[in-house]
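Removed from the display is one protein chain of the complex; every other protein chain stays in position.
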Amino acid sequence: MSVAAVTATTEGYLLVLAIMWPVAGILVALVVNGRNIERVAYIVLPIGFAIATAVVMAVAQGGQSQIYVVGGWAPPLGVALRADGISAAMMMTTAMVICATGLFARGEFVQPAEGPEARAPYVFWILLFSIWSALNALVLGSDLFNLYVALELLTFAAVPLVCLKGQKETIEAALRYMLFALIGSVLYLLGAVMIYGLYGTLDIGLLSGRVRAEPATWIAAALMTVGLLAKTALFPLHLWLPPAHAGAPAPGSAILSALVVKGSFFLIVRIWFDAMPGHLSFAAAQLLAALGAGAILVGSVLALRQQRLKLMIAYSTIAQLGYLFFIFPLATGFAAGIVWSGLAWTGSWMQLFSHAFAKAAMFMAAGLIAEALGHDRIADLGGIGRKLPITMFAFALSGLSLIGVPPSGGFVAKWLLLIATINEGQWWWAAVIVVGGLLAGGYIFMVLGRLLADPLSPLVIRGAVSRSRELVALSLAVCAVLLGLVPLQPSDFLRIGR
Amino acid sequence: MSSTMDAFTVLAISCGAFFFVAGTIGLLRFPDVPTRLHALTKADNLGLGLVALGLLPQVAGPLAALKLIIVWLFALISGAIVTQLIVRAVR
Amino acid sequence: MPEFLFGAALFILGTIAVGLVRILYSRQAADCMMAAQLIGTGGVAILLLLAVATDTPPIVDVALMLALLAAFASVAFVGGLQGKASAQAEDHRK
Amino acid sequence: MAAAFDIGLIVLLVGIGAWMIVVRDVVVATIIFVVFGLLMAIAWVRLSAVDVALTEAAIGSGITGTLLLGAAARLKGADAGGTRLSFPITVVAAVLCAMISASLAAVALLLTYPAPTLAPMAMQNLDQTGLGNPVAAVLFAYRALDTLLEKVVLLLALVGVWSLAPDRAWRGVPSLDTTVPPSDILAFFAQILPPFGIVFAIYMTWTGASNPGGAFQGGTVLAVMWLLVMMAGVMRAPSISNVWLRWLLVAGPALFLIVGFTGVFIADGFLAYPPAYAKALIVAVEAALAVSIAATLGLLAAGPPERMQQK
Partner (left out) sequence: MTTATLFGLCSSALVGLGLFGVIVDPHPLRKILAFNLLGSGVFLLFGVVARRGAAAGLGGDPVPQALVITGIVVAFAATALAVALVLRLFEPEAGNAVESEATSAGLEVDGGRS
């Protein structure tokens, strides 16, 4: 993707719109009376979705990256936005999950019909818009400092989401998350300034042509990567994730687990595949994958040992994030003769997207269960399948995708990665993928096994669960499964722009 | 720049520096808060004042000189207020 | 002349370092704030000296900013120490 | 002599930094931090970055110091000590940090001349922005997108701080004005300083177009003045649901966004300015931003609303 002179493409304005439309939503939401904030959401969400769709169409039809040069100031002086295949796909996933979450949250974050503006709904919708804007800025940004601002925007939106309920435990979790995230972004910034000091530009496209193999570059790249790993919660920097993701209200957990942690992962891929292509050494790639493997094993085993549903799902997120890091040894193309391994590339992104849908659906289902029962102790879920069939069906479908049962998206992802391990001659990762699938089966069936079991004590449904919210969770789970039925089309799309 | 003016600058700034030293030593050696405050105000008012005074001939134009004096005045006001607040806090 | 001004700035920097010793050994918060105030004034003096020594007039604006805001931190601190008790008293009234 | 001054400054900076980490008392550590911020401002001057020195003096030492001092004073009674790490882990952390320091130092020594720079390019295009201060041109023209997003970050941080309010205090006021007992000295101070502060803030914002300074620095001075009058009880802290207050918060970023989109029709695109009106547009945006920044920073330092306004 080396670009001699950066020029805007015809549909480039969509990119700036994708970032700024939710920003406009934030500004309007801040001033309107809290009561009207949901109406703002009804306008922001569909139009934002339409913008994301338009970007995907433009990228797909053009068959090349869409570029926008902000203010007419071309890099290195100015900042450019760039949408290639993976950013467009990320944008689409983001739009779908956010809009679904918006629909789901409608039942939870409502302003009371009477009385003054309430805190939680006001804050929630603003945070939702912010996360959308930040994620779009992250996947479209092509300037390392611009991406830093986007990262901080994401952090500042995610942290208050964790402690929206205000209990002491969630505040503690939010503070821990905040500290990890801040150290992460400072280390990233440190690497970025070194890069500027070395090459006089922060633009990823320009960097790819200028980067030299030298110690200072490796130090910079290592700092950026470690910082982003802390934000992605890769083992052993995962300690902040379970309390944070489990403590948030259900729509928040869905967004945090499905999307927010992926933002920093996306940036790691940008650095190693776009800014510094060919500079990732075999050993470094093996190290990243080894940490990923550690995440899969440790995360899954810990998930198996959880007593509470939301914590189990959060540990499962740690494990599922581990798979993404196989992209580094498998897609770089270390095997002789293969420069580029599209198989692992597609597999990793499929894993990211299917996990996003499945995990969002799963957290929503867990939220509905907790709402209905007033608790989420796994041991006391016996017979829940009879009481909440749609919710549990959504849970089961997303669980199958996480395990990798055909024909789900998770299956295709893991299958592609397995084939890639053989092709690349790195069979040792295949073992981890298989064991990870078995462990995932263990913790999913730990819940599913109780679906139709006779309850120890009769289940008491405390609150009515809205049918439409159940359907939102189900449709996301169906998306995760359907992703497996269209395995060939995305692989070309994901390679647009490289 | 005339050498007389330079000599004035050197003299005034040297005196200013002396008051800073005096204030610091007072802060370290004096036995209790009121006497230390006394030392502090000396350094604040006179030290900075003399430094600013010494710099006056070296800056270009009356506006720049005025700014130096304003800086000193600000330091004077805030110094006085802080001193008062500290006295009350101690009491 | 710049050499002399830099020398004077270094000298005042030295007094700042010595003033820090007060913070090191002090038992009372008031001592700390006094030392901080003295250091603030010293910083302003250093900035003025540097502005003339390097012939960069905008540095005077930095000195002005510091002189304007230096007292504010002290106010916040003193207020914070004293106000704690009264804020708690108010909470009890509720 | 200049080199001697730099070395003295650096030794002091590192010494104070180390001291801040090891000192026992939180309040003392915070006071050391304020001193550190002051020395950083001098360091920025020595690095020929007067714009940054102004920002550091205003934000780094001024308002961050206030925020942390207030927090340290409030936490003094609370048992806020977390769990101490075991000795081996501390040693591992120390070794790790030393390694990072060493590699950074190596990079600092390895960097060769001529250093890459965008200074000539920034100066060449300065005419088109109508500005005289290249740093302002970077902030409001070349990389305006960063600046706009950063304003959203500020607003978002404020929403985050507000979100920590107890539900009953939502729509209430921050408890700033109760933290300081009414005192004639403070009230006097809060009445004489703000006029100077406001004049200086306007000067900062205005001069920023051609000299060091700008909306950030001006806005921060305004924020500090506002905090002062609130703390002294001269002016009441506003309820966070006050409509005017919310408009004030949004005005700057909103104008920036609108001007940005106007660029699509009258210039090269989003956040572009027609050269003839560039300076006027940028100064207008900066003025609105200064006000919004003042409101945002002030409320950030004031903390979440804690109680309802007394009638």
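The chains carry the letters A, B, C and D, assigned in the order they are written, with residues numbered from 1 in each.
By definition in this document, a contact is a pair of C-beta atoms (placed from the backbone, for glycine too) under 8 Å apart; a residue touches a chain by one contact, two chains touch by 3 or more.
This is a predicted model, so every value here is computed, not measured.
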Among D:C97, D:V243, D:A276 or D:M308, the residue in touch with the chain that has been omitted: D:C97
Residue of A:G12, A:P121, A:G382 or A:G497 touching the missing chain in the full complex: A:P121
From A:I37, A:V55, A:L77 or A:L241, residue that would touch the chain that is not displayed: A:L77
Interface residues of chain D (partner: the chain not displayed): 3, 6-7, 10, 13-14, 17-18, 20-21, 26, 29-30, 33, 36, 40, 43-44, 46-49, 51-52, 55-56, 59-60, 63-64, 67-68, 71-72, 74-75, 78-85, 90, 93-94, 96-98, 100-102, 104-105, 107-109, 111, 113, 115-120, 122-123, 134-135, 137-139, 142-143, 146-147, 150, 153-154, 156-157, 160-161, 164, 166-168, 216, 297, 300-301, 303-304
Residues in chain A touching the chain absent from view: 77, 108-110, 112, 118-121, 145, 149, 152, 155-156, 159-160, 163-175, 178-179, 182-183, 186, 189-190, 193-194, 196-197, 200, 243, 246-247, 249-250, 310, 367, 370-371, 374-377, 463
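Just so it is clear, only the chains that are shown with their structure count from here on.
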A-D against B-D, pair bridged by the larger set of C-beta contacts: A-D
Distance from the mean Cα position of chain B to that of chain A, given in whole angstrom: 58
Centre-to-centre distance between chain C and chain B (centres being mean Cα positions), rounded to whole Å: 13
Sequence positions of chain D contacting 2 or more other chains: 186, 189, 193, 196
Multi-chain contact residues (two or more partners), chain C: 29, 33, 64, 68, 70-72, 75, 81-82
Every chain pair in contact, whichever chains are involved: A-D, B-C, B-D, C-D
Chain D - residues contacting chain B, complex: 183, 185-186, 188-189, 192-193, 196
Residue ranges of chain D touching chain A (in the complex, touch as defined): 100, 103-104, 106-107, 110-111, 115-118, 121-122, 125, 141-146, 148-150, 152-153, 155-157, 159-160, 162-167, 170-171, 241, 243, 246-247, 249-250, 253-254, 257, 260-261, 263-264, 267-273
For the chain A and chain D complex, residues of the former touching the latter: 8, 13, 16, 19-20, 23-24, 26-27, 30-31, 34, 68-73, 76-79, 116-120, 122-123, 126-127, 130, 133, 137, 145-146, 149-150, 152-153, 156-157, 159-160, 163-164, 166, 171, 190, 194, 196-201, 215-216, 219-220, 223
